[in-house]
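Only one protein chain is missing; all other protein chains are in place.
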Amino acid sequence: MSGKYKTPMLDELEKGPWPSFVTEIKKAAKKSSMADDELGQLEKSYKTKRGYWKHGGIVGVLGYGGGVIGRYSSLPEEFPGIAHFHTVRINQTSGFFYTAKALKEICDIWDKYGSGLTNMHGSTGDLVLLGTTTENLEAIFAEYSSRGWDLGGSGSAMRTPSCCVGPGRCEWSNIDTLDITYTLTQEFQDELHRPAFPYKFKIKTAGCAVDCVAAIARADMSIIGTWKGNIQIDQAEVKKYADKGMNIQAEIIDMCPTNCMAYDGKTLKINDVECNRCMHCIAKMTKALRSGKEKGATILIGSKAPIVVGSLLSWVIVPFIKADAPYTELKELIRKIIGWWDDTAKPRERIGEVIESEGMRPFLEAIGVPPMPQQVKEPRKDPFFFWSESDFK
Amino acid sequence: METAELQDKIFAYMEKMKGKKKLKEKDVIKALAEETSEAPDTVKKALRGMIDVGRLMYSYGGGASSVEIPSEEYLREKGLIK
Partner (left out) sequence: MALPKRQTDIGPPKYDQFLPPIIKKNYGKWKYHEELSGGTMVHVAESGDKLYTVRVASPRILSTETIREICDLSEKYCDGYLRFTTRNNVEFLVSDQSKVDPLVAELKQKKYLVGGIGDRVSNIVHTQGWVHCHSACTDASGLVKAIMDDLHEYFTTKELPNKVRLAVACCVNMCGAVHCSDIAVVAVHRKVPTINHELVPKVCEIPTTVASCPTSAIRPNPKDKSVIINEEKCMYCGNCFTVCPPIDIHKPEEDGVAIVVGGKVGSLRTDPKFSKLAIPFFYNEPPRWPKVVAAIRNILETYEKNAMKHERVGEWIERIGWESFFKLTGIEFTFQHIDDFTFARDTFRTSAAFKY
């Protein structure tokens, strides 16, 4: 089955210390002629410097509008095994935690119905199964869903929410990222599987401003853990850092963006009123410093990749919201935000783009959030502002 | 209105619009809620019922998802017709 193709270019990429994707494709090709044809076509791409995939063809499972991505070779006669080579997006677990037993079961099913190739994970967060045929889709869905695994989102729908490891293994997490993500994924099953939105909508949750899931850069809604109150200092541990050779003045005090820290060689002081909670000092002196006691989340909206008018980072909308189970306030806020976007957007407009074209004010009014200085870097510099009737009361 | 009757009306509307405009789920719900005076949620439920059994289907094109009448090919693939 395997070894149909000579692949001198790709063989080059089996050399060297970094794990090789070519080796992975070859391993799969031992069992699957689909993977072997993928290898053959890829070698051709390396020779001719172009891809040979076609976009399109409507594929999916009955009742759902997403989760399967149609993919066809544009050279089906040359590479019949990948005439169909669809992607199946499976909901990952919160924080990407698995057991060997569960993963092996996922592999067994995939070997039976697909190419044996995966992405662990796709950039959306989903566990991605690469390469199967249209005829196999219903069977794949029955096998996985009967064992507790559901499909992820695609098309004009919500994407599977994803998050950082959070309280599972990180001392900096201010919120339960794993539980929030699981709860929201369950809450929005309908929005995930049945595309009714103007475009895609992504929710990513990070436990603190370090933002290990890059929520601020790649989610329409970024939920980032934060705190109120003073940073808790353990002076004995501060001393240990100093004793071990940390230059506290240069590495911590001088790098604090708000100049709110002081150290006299004995005691570390923080003027917490001035602290903007950037996480630098806590991340560098994790044994000595802990975030303040009142925990919550900052909600930011709008980031997206540059297509088409330029990239956006998410903007602060709600500086502080409580994020404790059962997350009622958070869920209500999300429903309001999505509702406004759904009513206001033109087709294929992400929420960040709609806020840009409509203005921040209608958005904030619709979701019932007052204007706050935390939402902007600076106030406007032009005198061309509007007044509404409601401003004259 | 009986669900079956509402679903027939939805189907009739879909046939009328076929080839004219790509309809989002929301477009269909709005049109039928107006035509029948049923609550949008009722229409949505009826529509979902049709999609679940393959009488209608979700489609994708132009970067956006839409609702369509399934092709024979699709129905055959799903084992709904021989």
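Letters A and B name the chains as they come in the text, with residue numbers starting at 1 for each one.
In the analysis below, a residue touches a chain if its C-beta (ideal position, glycine included) is under 8 Å from a C-beta of that chain, and two chains touch if they have at least 3 such contacts.
Because the structure is a prediction, the values reported are computed rather than measured.
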Hidden partner chain, touching residue among A:40, A:81 or A:167: A:167
Which of these, A:157, A:216 or A:351, touches the one chain of the complex that we don't see? A:216
Contacts from subunit A to the absent chain lie at residues 9-10, 12-13, 15-22, 24-25, 27-28, 30-31, 35, 38, 42, 45-46, 48-55, 61, 63-64, 71, 74, 85, 87, 91-104, 106-107, 110-111, 116-121, 123, 130-131, 138-139, 141-143, 145-150, 160, 162, 164-165, 167-171, 173, 176, 178-179, 182, 185-186, 189-190, 193, 209-218, 250-251, 255-257, 278-280, 283-284, 286-287, 305-311, 313
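Definition applied: only the chains that are shown with their structure count from here on.
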Using CA atom averages as chain centres, what separation in Å is found between subunit A and subunit B? 32
Could you list, by residue number, the parts of subunit A that touch subunit B in their complex? 56, 58, 60, 62-66, 134-135, 138, 154-157, 194-196, 198-199, 342, 347-348
If we count contacts the way the header does, which residues on subunit B are in touch with subunit A in the complex? 24-26, 48, 51-54, 57-65, 74, 77-79
